[in-house]
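This is the structure I want to talk about, given as structure tokens.
A single protein chain has been removed from this complex, and every other one stays in its place.
Chain IDs A and B follow the sequence of writing; residue 1 opens each chain.
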Amino acid sequence: MTPAAILDVLKQRFGDKIKSSKLDGPDPFAVIDPSDLLEVCRFLRDDSRLGFAFLNCISGVDYLEPDPKKAPKAGFAPHLEVVYHLSNFAPKERFHRFGLKLILPRWKDNKPGALPEVPSVTSLWRTADWHEREVYDLCGVWFTGHPELTRILLSDDWQGHPLRKDYEFPLEYHGIRAR
Amino acid sequence: MATANLAITDPTVIEFDVRTDEMLVNMGPQHPSTHGVLRLVLRTDGEVISEVTPHLGYLHRCAEKIGENVTPIQFIPYTDRMDYLAAMNMNLGFSMAVEKLCAMQVPEKAQVIRVIIAEMNRIASHLVGMGAYGLDLGTFSPFLYAFREREMILDLFEEVCGARLTYSYLTVGGAHDDLPAGWVEACQKFLDYLKPRIDEYHTLLTRNHIFVQRTANIGLLSKQQALTYGCSGPMLRGSLDRTQGDPEFDLRKIEPYCGYEQYDFKAVVPPFPEWVPAGAVIGDAWHRFMVRMLEVIESIKIVEQGLRKYATAQGSHRIDPPKHLPPGEAYVETECPRGQMGFYVVGRFTKDPVPLRVRARSSSFCNLSVTNELCHRCLIADVPAIVGSIDIVMGEIDR
Partner (left out) sequence: MGWLEGRFDESVVTTTLEQAMNWARESSMWPMTFGLACCAIEMMAVGCSRFDIDRFGAGAFRATPRQADLMIVAGTVNFKMASRVRRLYNQMPDPKFVIAMGACTCGGGPYYMYGYNVVKGVDLVVPVDVYVPGCPPRPEALLEGLMRIQDKVKGMKSLTKGQPIDMPIPSRTGYTLLPTELAPQV
């Protein structure tokens, strides 16, 4: 299916729960609210026309310009995005990809330190288990309903989430110089 | 578990009603058969595994943070160090993601060079995979044979770019240099040398009785499990069945890039009626191994066609990328030796050569996450056989 057809199917089913979409870029995607994520994902996976059996990737992107001089010209307001890349399991003629995007505040309720929350899709795709742990570890997004949301790449006692743009590199770690 | 009437030959069956204690065994991060610094925590009941928890991160090298601080061309060497056994394929994946973002059209000659080089590296990678798998199962000779041929491929690569392991040769816009004079003939000569050697490997491993006993019907992965865990590459294809109508799930076939649609090759999907030994079933460790072995033959075919195409290929070997990345985002997956390797590049809105975010979707990362399912109720001795059949590279998992 073409991206436009996929978007039509989604719009028929969910109407204005699809907040916006972008089809003309290199990768087509639709933007939804975090609260609708599970419902939309279940439809994407189980609908016979779409059949997105693969969750290829979950990425967290921190939109922030840490330099206050450049911030007004950065072209975006500070926010966090979680991007889901999906594809189906089909031969060449019926193969298609699609993206889902969630737009989150950088901190929940604008309280620095409170991680924004997203429902976990582990129940739909088992791939999400480790990918969500990685996004939590590096980008600082809390996935509610995840069976065991702990750090995966960094050690358990690590401070901060390194892929946040305002992350400060540690000076030392357990007595070892780090810079 | 009082199952005294069952055959005692099955060691996973405990014949007597003896209470055994559960035990936690740490395997790694320094262990010869975990392929690097993977740590597995095994929960065992006697010799039988009840749970495997992989612990990652012992080689986390912050590649994604580096990606958002350097330009794409500067990031190419870091992609080398992700999957260091198939560095060319990594270069290719990242270059293609940047090219997709910049909407660049790579000339034909560059495409042909890319296909030749990427497939040569696939051969080298699968050779190491085969040799190291033999090493896991306690045989040293295939390893020496594999490295003998691999050194020849490295010699060819060295002639092309000067490096043995981390090449940074395929870059944004094509390949860094043209193939040197006489390289095509040298490459063809190597392929003619390699083809009869593959039978040697088959006699050493594929038909070896001990090898078959250690791998056949071990670590069964069903198609459904493979899909939900996001497995790809030989791991997924080893669980597919051509006779059941499963698609040839190889990105070179279903989503051709770099002109792969012009090459005549097969995606390797079981069953292999002429090869399969007694006891092997689709989805086991033996099939995953066999998919890799047969992919080497297909890669040789592709390289030979590429060498013929190279003589008549039009255009330059490289075009210059634009100075600034455009805003927007691009996600590209390529078929690497270990599976689908994805790169996700987000450009900034300001005129800036540095991307806002670089994300690498690692194939081994997803392939490894299924370990717990594969190792359920198997013996401790089978864990190296199963982990080896996944053919992981820790640099790619931890990035």
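The definition used in the following text is that contacts are C-beta pairs under 8 Å (C-beta built on N, C-alpha and C of every residue); 3 or more make two chains touch, one makes a residue touch a chain.
Values in this document were obtained by computation on a predicted structure and should not be read as measured data.
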Exercise. Tell me which residue among B:Y84, B:W183, B:W275 or B:F349 touches the hidden chain in the full complex.
Key: B:Y84
Practice problem: Would you mind spotting which of B:T20, B:N69 or B:S222 touches the chain that isn't drawn? | Solution: B:N69
Quiz item: Which of B:F94, B:F143 or B:W286 touches the chain that is not shown?
Solution: B:F143
Quiz item: Per the definition of touch given earlier, which of B:P32, B:G182, B:P196 or B:P273 contacts the omitted chain?
Solution: B:P32
Self-check item: Positions on chain A where the hidden chain makes contact
Solution: 153-155, 162, 167, 169-170, 173-179
Quiz item: So that we can see where the missing chain sits, which residues of chain B does it touch?
Solution: 29-32, 36-37, 57-62, 65-66, 69-70, 77-78, 80-81, 84-85, 128, 143-144, 147-148, 150-151, 164-166, 394-395
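Operating definition for what follows: only the chains that are shown with their structure count from here on.
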Exercise. Please name which positions on chain B make contact with chain A in the complex.
Key: 56-57, 60, 62, 64-65, 68, 100-101, 103, 227-230, 247-249, 253-255, 327-331, 333, 340, 342, 344, 346, 348-350, 356-357, 359, 361, 365-366, 369-370, 398-399
Exercise. Write out the stretch or stretches of chain A touching chain B in their complex.
Key: 25-27, 53-57, 59, 61-63, 70, 73-76, 83, 85, 87, 89-92, 95, 97, 99, 125-127, 129-130, 138, 151-155, 162-163
